[in-house]
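Written out below as structure tokens is the structure these notes cover.
Excluded from the complex is one protein chain; the other protein chains are retained at their positions.
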Amino acid sequence: MTIKKPCVLVIHGPNLNLLGKREPNIYGKLTLDEINANILDKANKLGIIVDFIQSNHEGSIVDALQEAEGQYKGIIINAAAFTHYSIAIRDAIAAITVPAIEVHLSNIYKRESFRHHSIISSVVYGQISGFGGSSYLLALEAVADIISNES
Amino acid sequence: MTIKKPCVLVIHGPNLNLLGKREPNIYGKLTLDEINANILDKANKLGIIVDFIQSNHEGSIVDALQEAEGQYKGIIINAAAFTHYSIAIRDAIAAITVPAIEVHLSNIYKRESFRHHSIISSVVYGQISGFGGSSYLLALEAVADIISNES
Amino acid sequence: MTIKKPCVLVIHGPNLNLLGKREPNIYGKLTLDEINANILDKANKLGIIVDFIQSNHEGSIVDALQEAEGQYKGIIINAAAFTHYSIAIRDAIAAITVPAIEVHLSNIYKRESFRHHSIISSVVYGQISGFGGSSYLLALEAVADIISNES
Amino acid sequence: MTIKKPCVLVIHGPNLNLLGKREPNIYGKLTLDEINANILDKANKLGIIVDFIQSNHEGSIVDALQEAEGQYKGIIINAAAFTHYSIAIRDAIAAITVPAIEVHLSNIYKRESFRHHSIISSVVYGQISGFGGSSYLLALEAVADIISNES
Amino acid sequence: MTIKKPCVLVIHGPNLNLLGKREPNIYGKLTLDEINANILDKANKLGIIVDFIQSNHEGSIVDALQEAEGQYKGIIINAAAFTHYSIAIRDAIAAITVPAIEVHLSNIYKRESFRHHSIISSVVYGQISGFGGSSYLLALEAVADIISNES
Amino acid sequence: MTIKKPCVLVIHGPNLNLLGKREPNIYGKLTLDEINANILDKANKLGIIVDFIQSNHEGSIVDALQEAEGQYKGIIINAAAFTHYSIAIRDAIAAITVPAIEVHLSNIYKRESFRHHSIISSVVYGQISGFGGSSYLLALEAVADIISNES
Amino acid sequence: MTIKKPCVLVIHGPNLNLLGKREPNIYGKLTLDEINANILDKANKLGIIVDFIQSNHEGSIVDALQEAEGQYKGIIINAAAFTHYSIAIRDAIAAITVPAIEVHLSNIYKRESFRHHSIISSVVYGQISGFGGSSYLLALEAVADIISNES
Amino acid sequence: MTIKKPCVLVIHGPNLNLLGKREPNIYGKLTLDEINANILDKANKLGIIVDFIQSNHEGSIVDALQEAEGQYKGIIINAAAFTHYSIAIRDAIAAITVPAIEVHLSNIYKRESFRHHSIISSVVYGQISGFGGSSYLLALEAVADIISNES
Amino acid sequence: MTIKKPCVLVIHGPNLNLLGKREPNIYGKLTLDEINANILDKANKLGIIVDFIQSNHEGSIVDALQEAEGQYKGIIINAAAFTHYSIAIRDAIAAITVPAIEVHLSNIYKRESFRHHSIISSVVYGQISGFGGSSYLLALEAVADIISNES
Amino acid sequence: MTIKKPCVLVIHGPNLNLLGKREPNIYGKLTLDEINANILDKANKLGIIVDFIQSNHEGSIVDALQEAEGQYKGIIINAAAFTHYSIAIRDAIAAITVPAIEVHLSNIYKRESFRHHSIISSVVYGQISGFGGSSYLLALEAVADIISNES
Amino acid sequence: MTIKKPCVLVIHGPNLNLLGKREPNIYGKLTLDEINANILDKANKLGIIVDFIQSNHEGSIVDALQEAEGQYKGIIINAAAFTHYSIAIRDAIAAITVPAIEVHLSNIYKRESFRHHSIISSVVYGQISGFGGSSYLLALEAVADIISNES
Partner (left out) sequence: MTIKKPCVLVIHGPNLNLLGKREPNIYGKLTLDEINANILDKANKLGIIVDFIQSNHEGSIVDALQEAEGQYKGIIINAAAFTHYSIAIRDAIAAITVPAIEVHLSNIYKRESFRHHSIISSVVYGQISGFGGSSYLLALEAVADIISNES
């Protein structure tokens, strides 16, 4: 008898596809592909299957969140710019029952004041920010922990 | 000689496709399909043809509003999360001459404070909120009234 | 055996007795008597008995709301200026169990900013605004709907 | 042939009946009767008939303003405390066509900050404040001037 | 030789006549009559005569405050909703020389934010809030203390 | 023996030299010369000597206010744009002992919100606004009254 | 068989040890020792044992609150300056089950605006302020009342 | 040997496709096609190749900005409604190295207050607004200037 | 027959005489004389006569604006520090009929937040900012365009 | 040759000693000792030595932070109530070179609004919140990662 | 060989010429001449040459600051009313390289709230306020210290 590995969805918000090229002093030198590779690596060790989405379109992220229901055991979301104004994404996270973890590469409290407020913080499970690409890895560990507690 | 029945466009904003499943204590138990069926029912009685759009994409709602010009006699819009920040939707409503009515299922003033402000309120014809699925039916009646006054 | 028709109380706030004379570009040309006649007309069709109150005195409106308990199945209230500051009226609405619907003739969001905030919105059942005298008629329909759902 | 003298209504708001007794360091030593006597004196010289109202009831002042329409050529109003929150009085002033002049005994800008904002200022003809009982006399002169310009 | 007992006026603001019926989870189960009976009881023990007023009309409370001058040695006022906006009541309290004590049944700081600010606090002698009907009894004791210190 | 007539200084702030030409819908059709002629006329009747200053330079108005000390019995100042930000003019008014009256041609509360706040209001004797050129004449009368009370 | 008397802890916040010496026009002439003596007096009459703490150290007050759990039936706290910013004290009050009553000697609403907000108000049982040293005595009575209702 | 002409991307935001039809009193009578024709004309004179994008979809504009990197020497962007809230567009402009110029047809400071703030202003090279269709032409000239300075 | 060339007034506000010396990292290395020479150059090409004013005195700029009426076909104004608080300059621009264009050397939205708000923006024809000395040249072109459209 | 294990300091702020007893619906059922045991467990696996401090005294936490310099390779701090107002703790974190990670048991964005702002966020390395006791474990992992990257 | 003594410029802002006469309870009894004499006295002892300027004209102070460049080793400025709004003076201080010290006679934090904010504070070297005429003397000493450190 085989036990199905739990699936986790990683959502990268707008402009994160430029990682490594865009303002590396803020966002680090890793490209999105390299970050994703690190995530896969970690996921392997944790026995988790990971899918990735990157989109510059708010609506596509809302769609993805809705479709995650029943498909995934956890969501890791770096909503990037949408963090600060997309009530649509907030409502989608609140509408589904999959636990979502908010991550940020940079410490958003060291940046422009309009980045200090997250519209999605009050509907996610928890937040991890400031650890560069490792923010995702810590979130993956947190998800693994949540999944193992639930099962 | 046949008189053409007036057409009305009903626009459902982001996450409304989850109705009935999402937080039923706030939004009620009716699914979007059931609400639409009720609207069609009422429309039949009022001699009105109704088309429906639901989208999680702000741009698609802007497109739909623009294309409504000349096609519809009235618009009923529940912009959901977009109500509170989409100036693009506001501008589209202001740019067309079709009267639009803003509806909400819940009484938005009983909810989080960021939902108390509607960016589209000052460009719509009127607002109806708090009556659950019936908010749409009352809006349809209002539209019928506006159309009959114009003709 | 006769079934008693349900009674609904319509409350008109301060200065609404001037309707038709006062700033008709904002409030329309209908006098309060004409609006009340239209309401009675609609009430007849819906099998509802309607009583009317108009007062420029906040305290009298609070009294009327208190006395409505047990006497009426629904309240339609256009609190006019009191909408924006009368916590006494708000508390009276909250204190009774009769559902109250807030109506406004004009779209208050197209007017002075101090009219954008309603102190009673969070304690009423729902809001209807912007449809001129028809705001009351739609509210009556909504009340009829609420009553029929309850019985 | 006799020419009818123009009539002016002077409205004293809440607690002004205590003038002379209440905080004389702020409001001066004149009683309301003495102020009214001075107003009558001045009115005689200007050929104006003056009526007086004092009320602690917002609704009564709204009633008086409404009834002034067609009866008076001008209104002088010291709304006292109501100056700062009575939108009902504001709406009544805006609803009638009689020009109203806002007066204050004290310079309200030297007092508590909540007295710095007048809700009626934007609907009155002009403001006169800070001259004690003479504020009314100056207002009477201003009204006489407005009346003579209109005829 | 008989010594006249001191008189104290207890003022109950709008909607307090509904006590015991209205939202008992907030305001407790005691009716206003039961609270008044408890106050009389306590007054008897303290050798104080108590009169009561309850009104939903701001103007009537202003009238009562003005008339208290010279008649009462102390005032206990639960201005209820008026606490938060009636500058007229505030001015009346400030205008008379009878010490007034502000009471509230509930701890207003545990409720809606618009109830956190009292417009009358800065002109009363002291505040007592949160002890249910006992708030009045403690206030009576405080008044007795003030009276005995003065005589 | 001759009694010296009291002198009053009238200060016109920036851009008032354009009166009659500049935005007549706001400021009226009278030129500054015509207004000054009316003031002189009124002054003659009141037995007052009037001097005039108009300047677009804040510093010149401060100088004039300082030099008024000991020379004038009263000051009438329409600080125009400076009303809203010149703390230097405010300090000059506060520093001298000559009573100053603030006048405005238009009702500033009907205009842009940045014109609703006057930085000098709390240091002047009183305010008169909204009566067009007559604002100055009423102020002159007020000054005459103050002077006669002092002597 | 002896019944153990209930114990109440009275906490005096920073600078209250200076009472009687510090700004007596605000805080009165009684020293802290005299106030405590009065409290003991009253406690004796009520059959209550009282302990006292005064500290200028926020942490010591937090410690005391924590240790009160299980030892005391009620707490009377005048947090003085800490009232306005010590979230640590607030959290301690919220964390324990002993009812706490907030007292102030002066009417804090007559003082600087930063003293108008209490960070602990929403977690205490009730507030008593403005009665000088008697604020504590009234609080003691309130505590006695709460204890007798519980037992 | 031929020198490649520099390419410039012109981005038109939401609802600009309605130009000429939508509120011509605000936006002028020129259609978007006519404006684009004028831009091409000017571009020809300046030896610049211009591409155009119009979209009602925020994500599409973000995509276009990202793809402009390496393809264009300059960007002219009228983000329309997105100007005021799209942090995603802001981040895209900041992420690429192509200089972007913000243009507006109307003087946005003469319009609703929510249009006074641009979220992209601090990341663009410069702003040009208020000149109708000519705003684009001036921007093109500015771009030509920047390009010639760089080469 | 000769056609008179149109005249344009260029106004440089306070501290702009220090250009080239003052904080060149913000304002560039060009001196004011060099910028003026470039403007003259461009004016020659456009067939426009240009006059220049630089002043550190607000009043002198108001005077210059007033005197421009009838003398100039357009005004280019860099009000520098006055941009942010001089209502007097704003009123002067509004009072005259000559179109004025607001220019800034730097992108003011990249600087201190108090520089983000321009008090004159809502009364000028348009704004151009961020292009260094070229901001003036673009403004000159815009003026030429406005003049040619008017004639 | 032995390699010295890296040391990490875990700082628990005020009232965290009550964990497990205090409001378990917010903070969970684990006691502080149990959490510390879990941390030690994890530390063992990561080859890290951990020391613990818990204090209700702000000054003691500042002292501990200062003394950590040179003694520890990383700090994990749950400043609890101090998170929101202790600039002294913020300055201590900024003054030392040891990287500090901010953790919270609960998702502070789901709680009272005064808990949404952290005064220390902009000086720590990163934040982890909302995962209950696991927040500390994730932080420990993050610290281990930082240490291994540095060496 | 003689060493040239360093020169320092002392700038007195608007209304300071009235010192000793104007509100002596706030500004003290010393006249400006007496203060200047004290400054000269101190300067003599420190081997410094001092020049003085007093002006009610903002522009003149800007001019003086600009001309100080290269002439003076230090500036002591009491900008008086201009402290709170003159961005022109702020820009002038920032534009020159001479260190400027901000002084105030009174403790501005004990006065009206609009005096609590200084627009020049962030560009001066340091501030000294509250010591009456001695504020200048301390500033002179500070300047002497700065000069001696530089040479």
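Note that the chains are named A, B, C, D, E, F, G, H, I, J and K in the order they appear, and that numbering of residues resets to 1 at the start of each chain.
Operating definition for what follows: contacts are C-beta pairs under 8 Å (C-beta built on N, C-alpha and C of every residue); 3 or more make two chains touch, one makes a residue touch a chain.
None of these values were measured; they are calculated from a predicted model.
Enquirer: Need the list of shown chains touched by the one chain that isn't shown.
Expert: Answer for the hidden chain's contacts among shown chains: G, J, K.
Enquirer: From the list G:Glu23, G:Asp41 or G:Glu150, which touches the chain that is not on show?
Expert: G:Glu23
Enquirer: Which residue from K:Thr31, K:Ser60 or K:Ser134 sits in contact with the chain not drawn here?
Expert: K:Ser134
Enquirer: For the chain left off this view, which of J:Glu58, J:Glu102 or J:Glu141 is in contact with it?
Expert: J:Glu58
Enquirer: Considering the whole complex rather than only what is displayed, give the residues of subunit J touching the chain that is not shown.
Expert: Interface residues of subunit J facing the absent chain: 57-60, 62-63, 66, 85-88, 90-92, 94-96, 119.
Enquirer: Name, in rising order, the residues on subunit K that touch the hidden chain in the full complex.
Expert: Listed in rising order, the touching residues are 107, 109-110, 118, 121-122, 124-131, 134-135, 138, 141-142, 145.
Enquirer: For subunit G, enumerate the residues touching the unshown chain of the complex.
Expert: Touch with the absent chain occurs at residues 13-15, 17-18, 21-23, 55-60, 80-82, 84-85, 114.
In the analysis below, only the chains that are shown with their structure count from here on.
Enquirer: At the interface of subunit H with subunit I, does the proportion of residue numbers present on both copies reach over half, so same, or stay under half, so different?
Expert: Same: when the shared numbers are divided by all numbers used, the fraction is over half.
Enquirer: Suppose each chain is reduced to the average of its Cα coordinates; what separation in Å results between subunit A and subunit K?
Expert: Centres of subunit A and subunit K (C-alpha means) sit 56 Å apart.
Enquirer: Which subunit K residues sit where two or more other chains touch them?
Expert: Where subunit K meets two or more other chains at a single residue, that happens at 57-60, 85.
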